[in-house]
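Notes follow once the structure below has been shown.
Every protein chain but one is kept in place in this view of the complex.
For chain A:
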């Protein structure tokens, strides 16, 4: 039983077809990396999983529930799905600890003390416990993204979604964020990652899904995909991204 299943998912903005019938399933504990050129629909697909975007057609089942059905308690579904944004989106008016504690306290009604203890554990895990009482603006980009990961983990999600988590970072800060993600993948977390970090995809992914023009063009194990992509489009993409 897959933990996420897309069946014929379509999404369009007016005449612009962004997703053109996506069929894809993600098993529990699997790490799936979505690759593809800009505008291929990777981020949109990811955002449809927790209904940050509506779909125009098809169905998605997440943890046995449809995020786009009116009958679904969306807040509850989202509590079980961590989302990490390209631009971190930390709350600038709250400290790092308060950022992490907000959802557990407001949604799960965890006591402030328990939420604070959990926040400290998570900050320990992402390597910056000393920043608990700093404001996000006092942190580097890499540190902010690690806080954002800790914030998503605070709800104990079954699934973590990453939308280009290192794209907004200075090059020397990418590593520290990827290390946290590698650690997370090692712990058995189900992860769907939109990224341009080929090294991460090669090393950590269980499966690489290559998208283009709103379609899944290829889906393969990373060794297989990077060594000999079976489609023309994927071959071309890999040629273009492997500079030199």
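Note that a contact is a pair of C-beta atoms (placed from the backbone, for glycine too) under 8 Å apart; a residue touches a chain by one contact, two chains touch by 3 or more; residues count from 1.
One rule holds in what follows: contacts and distances are computed from a predicted model.
For the chain that does not appear here, its UniProt entry gives the protein name "Amino acid ABC transporter permease", which is one of "3-oxoacyl-[acyl-carrier-protein] synthase 2", "Amino acid ABC transporter permease", "HTH-type transcriptional repressor YtrA" or "Spermidine/putrescine import ATP-binding protein PotA". The residue touching the chain not shown here, chosen from A:6, A:88 or A:226, is A:88.
Of the listed residues A:52, A:198 or A:238, the one in contact with the hidden chain in the full complex is A:52.
Residue A:78 is the one among A:11, A:78 or A:146 that touches the chain not shown. For chain A, the residues touching the chain absent from view are 50, 52, 54, 75-76, 78-79, 81, 83, 85, 87-93, 102-103, 106-108, 135-137, 144, 148, 151-152, 155.
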